[in-house]
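All protein chains of the complex are present and in place, except for one that has been dropped.
== chain A ==
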């Protein structure tokens, strides 16, 4: 703390370029393991197809799989956005009102305790088989981690900082924008990364309970009912890709939104443009 020499954490940012390398290696390793297990134990294709058989199936049935991927992807993205927004807004409301916090918190817990499948059945009755019930199911899964984490972030703001802002004559809105809102970014992105993967599960669940159209979850169930293991695995692979893709996108966004976590200086577009002056900055010690 009191060491006068500034520490740098360039070593962390230096590793950015290779950060994609290890995940790729581990995915390839996983696929290799899958292949090796199938080969070594001579597992028949209808029990567990190997990676090559599965990828072959993906190529063969590509148009239908792609159609399923996009329509599930659409549900996934909308549900994710709606759930995150709802969670975030609820967190802000609950952080600003002790009364509402006390009233809403148990309801939030209950919303998570009831199995989503059960809610799904009711949603189908209310909302039919369209997009709406699916979005609600995904949003229900997504909003909770966002709510809890953002609430944590808002409540972790130093009381002294709030008092200091008040002493400087700032109004509540200013304090919220300047001091409280940015404090939610780090926990928010932790939640979004979790939610990004949960939403895939949410999408499958949603399609199982409330789908009539062609989604990837629907496709998977159809293949499974025909005992087409290859087709089932083709869908599983695409789900995995969807989850990885979502997670990576959120991670990239996180890096852009929270630069202070990796870097010692602000990004170039925020850096001071210094009109050159005669006084060297190191003159005063």
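Following the convention adopted for this analysis, a residue touches a chain if its C-beta (ideal position, glycine included) is under 8 Å from a C-beta of that chain, and two chains touch if they have at least 3 such contacts; residues count from 1.
In this section, contacts and distances are computed from a predicted model.
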Per UniProt record, name of the chain withheld from view ["Aspartyl/glutamyl-tRNA(Asn/Gln) amidotransferase subunit C", "Nitrate ABC transporter ATP-binding protein", "Alpha-D-ribose 1-methylphosphonate 5-phosphate C-P lyase" or "CheC-like protein domain-containing protein"]: "Nitrate ABC transporter ATP-binding protein"
Residue among A:102, A:226 or A:265 that touches the chain left out of view: A:265
Residue among A:54, A:71, A:84 or A:165 that touches the chain left out of view: A:165
Selected from A:175, A:220 or A:250 as touching the chain missing from the view: A:175
Positions on chain A where the hidden chain makes contact: 1-9, 158, 160-161, 163-170, 174-175, 178-179, 182, 185, 258-260, 263-266, 270-272, 274-275, 277, 279-282, 284-285
